[in-house]
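One chain of protein is taken out of this complex; the other chains stay put.
When the chains are written out, they are named A and B in that same order, and each has its own residue count from 1.
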Amino acid sequence: MTLYTTTVVTPPPARRRWKGFLIQVGYAIGFPIVLIVAWAIWTGISPQKFFPPPLTILEAFVDTWIGPAFFTDVIPSLYRLALGIILSIAIGIAAGTLIGLVRWLRELLEPTLEFFRAIPPPVIIAPVLIIFGIGDDARVIIIVAGSIWPILLNTIEGVRATDSVMTETAKSFALTRWERLRYLVLPSASPRIMAGVRQSLSVALLLMVISELFNNASGLGYKIKYFQTNYLIAEMWSGVLLLGLIGVLLATLFGLVERRVLRWYHGIKEVERA
Amino acid sequence: MPDTLLKVENLKKTYESSTGIVEAIGDISFAMHQGELVCIVGPSGCGKTTLLKCVAGLLRPTAGVIELDGQPVTDPPENMALVFQEYGRSLYPWLTVRGNVELPLRHKKLSRAERDRLIDDALHAVGLDHAAKSYPWQLSGGMQQRVAIARAVAYQPEVLIMDEPFAAVDAQTRADLEDLVRTLHRERGMSILFVTHDIDESVYLGERVVVLSKSPTWVQEDLHIDLPEDRDQITTRAMPRFTELRTHVYEQIQRAKRGEAVRAHG
Partner (left out) sequence: MATATAPAPTRRRRSANAARSARKIGLGLLGIVGMLATWQLIPTLGIVSPQYLPYATDTLANLFGEMRDLEFWRNVGRTLSLWGTGLAIATVAAIVLGTLVGLSRFLRKATHTTVEFLRPIPSVALIPVAILIFGLQPQAGLVIIVYATFWQVFVQVLYGVADIDTVARDTARSYGLSKVSQFRSLIFPTSLPYLMTGLRLGAAVALILTITAELVIGIPGIGSQITNALTVGDWLTVYTYVLVAGLLGLIVNLVFRFIERHALSWHQSVRGEEVL
C-alpha cells in the first residue's frame, strides 16, 4: 500500500537551472541597484547638502564602523539589545504561561497588563530613568520594560487557547502536568508566542536606539546623534545604514528561528492552501 | 468465566447548561469482561460520548460507580487508552507520527529499546511503517486515525476505548479500519469498548452490542452477537444472521428514538 502518489520529476537540464538561478538573483538585486544608481546620478547632477552620494556614504561606513568604534559603541549596544531581548523572552514566556494556565489569575491581571502594553514604549523610558538612573543596567531595563508586553500577552493568549480535545487526549493517557506543559501547551502556543516575539524585537530595537539618543554616554544611537549635531552628514547616514543592517539581521535571524520552530505550523498552512 | 474488567453500575450524569439541567445519562449499568469487544449504539444525543468520558475518567459521574479492574475510576486510569473521533484535533501536529505514538510511553518506565520495539510494533500493526517520519497533517484522514490507533496500541492498555472513531472517515477507509480493529482484538486479545452510531458497524465488530435508550439514557438492550469469530466485510455482511441482528438493533434504536421502550424495573 503506497502512501503517496508519486509524480515523476526529471531534474531540469543544467543550463536551464543556471538561468533560473540568475533570474532569481536578478529579481533580488535588480531594483536596489536601480535605486542606488538613481541616487548616485541625482547627487551627481545636483549635490545635496543632506544626501551624500552613495560612494561617500560607503566610505564613511568603512571608516567609521570598521575600527575601534565597532568595539566601543556597536558591540555594547548589541550586547544590551541581546540581553534585553533574552530577558524579555524568558520572563515573558514564564510569566505568561503561569498566568495563562490559572484562570482567575488571568482574569485578574489581563486588563492591567493590557494597559501596560498600551503605553507607548518610549514613554516607559522616563520612569525607568528616574528610578534606576542612567547606567548600563537602566538601559537593559528599559528594553525589557518595553518589549516584554507583546510576548507576555501573546503567551497568555496562546496558552489559554489550548485545544480541548488535545488536552483530553493528554489526560486520557495520564500525562503529568509537566509533560502536558512541555509537549502540549507550549508547542501549541508557539505560533502565537513567536508572533509576540517578532513584535517585541522591533520594540527592543526602537528602545535601544532611543535610550541611547537620550543619554550622553556611548552606543550606536548616541554616535548617530553626535554625527548629526556636528554636521558629519556622511557619517550620520552610515550610522543609519548600520542600524538598517542590524534591523535586517535581527529580522533574518528571527525568520530562521521561526521557520525552524514553526515548521509544522507552516506545513499545515501549506497543506490547507493546496 | 473471564474476569470482569469494567463495571458500570447505575451511572448517572447531569449537566447544568445554559438552557437548564440536562440529564445526559439516567441510569446505565453494564459490565465488560477481559478480552471482549463491546459495541455501544444509541440514538443521537443519547449521551454515548458522555458515557465514554465518564468511563475514561475525564468526567465525574453525578451518581453511580465505575470500576476498572476492581478499582473505582476517578481520574483517567493508567491502563486505559482512548481513540477520539476528531483525530485531527487529537494528534499533535508538532510531533511526527512516531513522536505522537511515543508520547504516552514517555512516562512509563521503559528502556529505550523496549519503547522503540513497542512503537515499531504498533506502527506495523496498523500498516504505517513507512510513515513514521511524516507529520500527521501530511497524511489522509484514514491514516491519521490509524496513527491514533497505533498510539493507543503501543500504550498497551488493558482496555481500549473508541469514541465513534470512524465517523469522520470515508466508507472504504472505514471498512479497512473496522477490520483493523477486529484484527487487533483477535490477535492481541485487546478488550475494546467501541461507541458508534453506525448499526451495521456495531454488529459487524462486536461480540456484544449494548443499545442505549434516548435521553435520560439507560441500557435498553444488551445483545449477544453470535456471529462467527472470523469475520470479513463481504461474507459476514451477507449472512442471514447478520441481517437479522442488524434489523433487530435497528428496530431497537427506532423504538428508542420514539421513546417507546419501557424500562423494566427491579
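Everything below uses one rule, namely that a contact is a pair of C-beta atoms (placed from the backbone, for glycine too) under 8 Å apart; a residue touches a chain by one contact, two chains touch by 3 or more.
These figures come from a predicted structure and were not determined experimentally.
Visitor: Among A:V165, A:V240 or A:V261, which residue is in contact with the omitted chain in the full complex?
Guide: Per the contact definition at the top, the residue touching the missing chain is A:V240.
Visitor: Would you mind spotting which of A:W65, A:Y183, A:F227 or A:W264 touches the chain that isn't drawn?
Guide: A:F227
Visitor: May I ask you to list the residues on chain A that touch the chain which is not drawn?
Guide: 27-32, 35, 50, 104, 107-112, 114-116, 118-127, 129-131, 150, 154, 191-192, 195, 198-199, 202-203, 205-206, 209-210, 213-214, 221, 224-225, 227-228, 233, 236-237, 239-240, 243-244, 247-248, 250-251
Quick note on the criterion: only the chains that are shown with their structure count from here on.
Visitor: Using CA atom averages as chain centres, what separation in Å is found between chain A and chain B?
Guide: Spacing between the chain centres: roughly 48 Å.
Visitor: Across the complex, what residues on chain B touch chain A?
Guide: 53, 56-58, 75-78, 80-82, 84, 86, 89-90, 92-95, 103-104, 106-107, 127, 130-131, 134-135, 137-139, 143, 155
Visitor: Enumerate the contact residues on chain A facing chain B in the complex.
Guide: Chain A reaches chain B through residues 1, 3, 163, 165-166, 168-169, 171-176, 179, 183-184, 187-188, 190, 264-265, 267-268, 271.
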